[in-house]
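Take this structure, written in structure tokens, and hold onto it; I'll ask about it next.
A protein chain is absent from this complex, but the other protein chains hold their places.
Lettered A and B in written order, each chain numbered from 1.
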Amino acid sequence: MLLKVTDLKAGYGGSEVLHSISLFVNEGEAVVILGPNGHGKSTLLRAISGLIQPTGGSVEMDGRVISDLLPHDIVAAGVIHIPQGDLPFPDLTVMENLLMGAYRTEAWRERKQKLEQVFQLFPTLAERRNQLARSLSGGERRMLALGRGLMGKARILMIDEPSLGLAPFLIDDVYATIREINQKQGLAVLLADENADHIAGLANRVYLLEAGALVREGSAQELLKDEALLAAYLG
Amino acid sequence: MHVQDLFQAAYSGILYGSVYGLMAIGLTLIWGSLRMLNLAHGSLYLSGAYLAFALVNLKVVHLPLLVSFGLAVVGAGVVGFLIQFLMVDRILGKPGWDTASLIVTVGASIMLQSAALLIFGAQRKAMPVLLEGRFRIGAMLIDYHRLMIIGLGVVSLIALSLFLRRTRYGLAIQAVSQHMDAARLMGIPVRSTFWIVMFLSAALAGLAGVLLSSVFELSPTAGYNPMARALVVTIFGGLGSVKGTIWAAFIIGLLESFLQVYAGAGWALPGLFGFMIVMLIIRPNGLFGLGEMQRL
Partner (left out) sequence: MIQEAQPSLRTGSDILNKLQWSAGPWGKPRPAAVIAGIVIMLLLPWGLDAISFGAFAIHLLILIFGWGMVVECWNLIMGVSGIYSFGQLALYAVGGFTSGILVKEFGFTPWVTMWAGAVMTAFVAVIIGLPVLRLKGAYVVLLTLAFHELFRNWILNGPRWISYGGYGLREVPRLPPASWFGAEKTLPVQFMLGGFNIDLSGDKVLLLYYYLGLVLFGLCTFAIWRILYSPIGMSFRALRDSEAYAVSRGIDPFRFKLFLFAFSAFFTGLAGAYLTHYDGTISPVLLDFGRLINLLAMIALGGWGTFWGPIFGTALLTVLPEVLRSLEGYRNLSIGLALALIAMFAPQGLLPALVRLFRRATKGRRARQAARPVQPKEAIESLKQ
């Protein structure tokens, strides 16, 4: 087990959003958390990456507890969170954004190679390397966010809503890229997604999240075949 | 209109601009990353100046002037770091941050100022200049020292820009200023980044203090006016924008100088005021586009 979440509770300003979440991700696995909007997917990822402090439970990475660490130390443990909305640094160039992804010392030493890899994966970014991030299109920003996440020494990549705000013809590409990262590079992936349309060839296991609690889990094949289930939970 | 006057005005303008830049850029960096108005900035100017004074007048060991000045600048940086580490860190991001940070820096400022008063007394002190002497160009007298102020000022600003744009830590400072949460997700340690920001800003203010107190005499209340001017420059340049602040520093410096030379000292301030109002009417978003300012 690479990432293990046990009884995690978290919320905002006194109200609890996540109620005792337990899940795990193995090395090289692609796990998807499916759930409607507003039910806690983002909160879960933010609680794992340390942006918000959990109020209960624990998160372990490689058997080591990381839930009491500050975000930058959680990154050092190999947990890279690619947030909803990408959050690029608007007044830095594409190149500078990517470099920031490699801020941690271990990653910084390898930044040249990492940059090469990212540019190979995303040729558009290579073209626009000296452009300010604020001038990128939606699809390009998504690529930047993914690329930036790959610059760190990630053991697991947590991606929040990869298809959010993208034009339909770009969405396939994004999932294809994630599939490549997971299957070719063997990087574990934890995806939070609102619908199950594109995860068929990608996910190994799926969790269903509703109102801050995990209501179902199972292999991707099982759950995705159950149309009725999907309809009920994702409307 | 003598060409003389033109040179004089330009020379003084660049001098003012350099000094304003040194002071203002610290404020800008702190505001941009911490969203804090550092009202202790004037006392950091003071710290640099008094540290230099103390080191220069050290009886135990005779330090070369350059070393004294250098140490004083670093010392001011340390003072800034301490303010951040001991006081501001404790209230970072807590509710009431906006005003609490204000008061903490005011408190620190008062403490530093009274320390200066206690240790050095209220009388004005004279500071030696780094380079004595002057030379002539036509009928204009140019101090080596003032030339050096310009030189050091410009070099520092360039060095800072390079640091911010080319080094990992400089980029991290920009990242934190642009989006704190995203920076965290990159593994950037926000708290210690703030330490670097405060150290740098304080060092620059200290440098301004060291340089200027040879020109104007030094006293415990010497920090306030530079800070007031720095505030004006910072805001005018677009709070948080390093580029804007540097431009603003020189524009305001030159404008002030030209007004002084051609319209008389009494018109400098009113002229500046008028210029700023007109600028803000034409470009309500400031020099480089301020964007929506929700709060101070």
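In this text, a residue touches a chain if its C-beta (ideal position, glycine included) is under 8 Å from a C-beta of that chain, and two chains touch if they have at least 3 such contacts.
All figures in this text were calculated on a predicted structure; none of them were measured in a lab.
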(request) Could you tell me which of the visible chains the hidden chain touches? (result) B
(message) Among B:Gln4, B:Asn57, B:Thr99 or B:Thr167, which one touches the chain that has been omitted from the display?
(response) B:Thr99
(request) Quick one: say which of B:Leu65, B:Ala115, B:Val129 or B:Ile142 touches the chain that got left out. (result) B:Ala115
(message) Please identify which residue in B:Leu55, B:Val176, B:Val190 or B:Met227 touches the non-displayed chain.
(response) B:Met227
(request) Identify the residues of chain B touching the omitted chain, counting contacts across the whole complex. (result) 39, 42, 87, 90-91, 94-104, 106-115, 117-118, 221, 224-225, 227-228, 231-232, 235-236, 239, 266, 269-270, 272-273, 276-277, 280-281, 284-286, 290, 292-296
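The rule is short, and it goes like this: only the chains that are shown with their structure count from here on.
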(request) Starting from the mean Cα coordinates of chain A and chain B, work out the distance between those two points in Å. (result) 42
(message) Please output the residues of chain B touching chain A within their complex, sorted ascending.
(response) 168, 171-172, 174-175, 178-179, 181-190
(message) Can you tell me which positions in chain A touch chain B when the two form their complex?
(response) 49-51, 70-72, 75-76, 80-83, 87-92, 96, 99-101, 103-104, 107-108, 148, 152
